[in-house]
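Of the protein chains in this complex, all but one are displayed in their positions.
Chains here go by letter, A and B, matching the order in which they are written, and residues are numbered from 1 within each.
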Amino acid sequence: MCMDILTFSYWAEITATIAFSATAVLAVSERDIDFFGAFFLGIVTAVGGGTVRDLILDVPVFWANDQSYIWTALFTSIITYVALSFFKKKLVHLLLLYLDGFGAALFGIMATRTVWDLQFSLPVAPVMLGVVTAIGGGLLRDVLAGNKTLLMRREIYAIPVLLGCIFYYLLLTHFPAYQIISGLACIFFTFIFRASAIYWGLAVPHWFKNKAL
Amino acid sequence: MCMDILTFSYWAEITATIAFSATAVLAVSERDIDFFGAFFLGIVTAVGGGTVRDLILDVPVFWANDQSYIWTALFTSIITYVALSFFKKKLVHLLLLYLDGFGAALFGIMATRTVWDLQFSLPVAPVMLGVVTAIGGGLLRDVLAGNKTLLMRREIYAIPVLLGCIFYYLLLTHFPAYQIISGLACIFFTFIFRASAIYWGLAVPHWFKNKAL
Partner (left out) sequence: MCMDILTFSYWAEITATIAFSATAVLAVSERDIDFFGAFFLGIVTAVGGGTVRDLILDVPVFWANDQSYIWTALFTSIITYVALSFFKKKLVHLLLLYLDGFGAALFGIMATRTVWDLQFSLPVAPVMLGVVTAIGGGLLRDVLAGNKTLLMRREIYAIPVLLGCIFYYLLLTHFPAYQIISGLACIFFTFIFRASAIYWGLAVPHWFKNKAL
């Protein structure tokens, strides 16, 4: 059973990696970018957040031990770049957007768990590094590509991850015996929140933003 | 007495953290930013420079041991975001600008001391990492927000810090018995230089810049 969960979470992570690198290549494909730039940004987007997390935790970067993340990101970037017209089809693009939301949920919640296991700077680090793991790769991509980062858009992307990581931290603290089930619940919650934002085109409402403008 | 200095420097650092995160939120408040982006940038600005320093020194990040820096940055960001119209009042904004200059002076000089204590790569690292600690958070904020970084503005911000860190390194080397008093003197010098630049609106003069333009 334990093995099943590990196997499941491994393939979930690979799926999330695919979604991250494919959406990265799509996000820069309108620009005058060559294949090197596309592959580089595809890999950075997929592994950048986790790399920053591992540097701050001072543990070996996660892809050093298991290179399948890098290879997955590379092959996905190549396929997306070559078959761009397919990936730009409305339904495929939409599917990728949902998968990307699932990836952010998964990476965030799993990072919260990793940091909690290390008992590193509770309660701040599990939540902060969960968020950094989920959105860090995308921030690096946007900065390197010269795009507006998601911090500057009203899109609801990071807020579900933030809430999910906070919930998961609370569940881990108060119900440590139910790590797996509460982790799945938090991934589900985070994903549904993000998926609703995609489906209904939700944005952070203006009345909830700074009033002085 | 030693305790007094520690207590004093602790509260000085908290004040500097407040100034860094409040000015960060003000710096991005004109943009179409939501509360997540504001809080994220408030925290990154306050702790980003010191985090980069600690990664290069290969010591645990400073906020892992004492989370009050993160909490201070978070609460300051929330209050600034909610009460933006108050913080945008001319006098409050000006006070924050001076406090931010004080913060840069304090963080820079204290980092020079930290690196000197570790005897890490003298004489280059104490000065370089002093400057990085003081301006690194602001650079990260500007890059993530898509603003022009201070490296590209003629504002006198980093030069006082650079000079202060060089002076402090020289004083530490030649008068190691007077660390505290020379540290205070260097913070004072750096702050007065920056405060003069704010007060008289000083910029790096054009004749001092590259002649070829």
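We adopt the following convention: contacts are C-beta pairs under 8 Å (C-beta built on N, C-alpha and C of every residue); 3 or more make two chains touch, one makes a residue touch a chain.
These numbers were taken from a predicted model, which means no experiment stands behind them.
When the whole complex is considered, the residue among A:A12, A:I79 or A:L144 that touches the unshown chain is A:L144. Considering A:L6, A:V61, A:L94 or A:I181, the position touching the chain not shown turns out to be A:V61 (whole complex).
The missing chain, though absent from the display, is touched by one residue of B:L6, B:L94 or B:V124; that residue is B:V124.
Residues of chain B in contact with the chain left out of this view: 55-56, 58, 120-121, 124-125, 128, 131, 139, 143, 148-154, 158-159, 162, 204, 208-213. Residues of chain A in contact with the chain left out of this view: 28-38, 40-41, 43, 51, 55, 58, 60-61, 63-65, 67, 70-71, 81, 84-85, 88, 143-146.
Throughout what follows, only the chains that are shown with their structure count from here on.
We define each chain's centre as the mean of its Cα atoms; on that basis chain A and chain B are separated by 31 Å.
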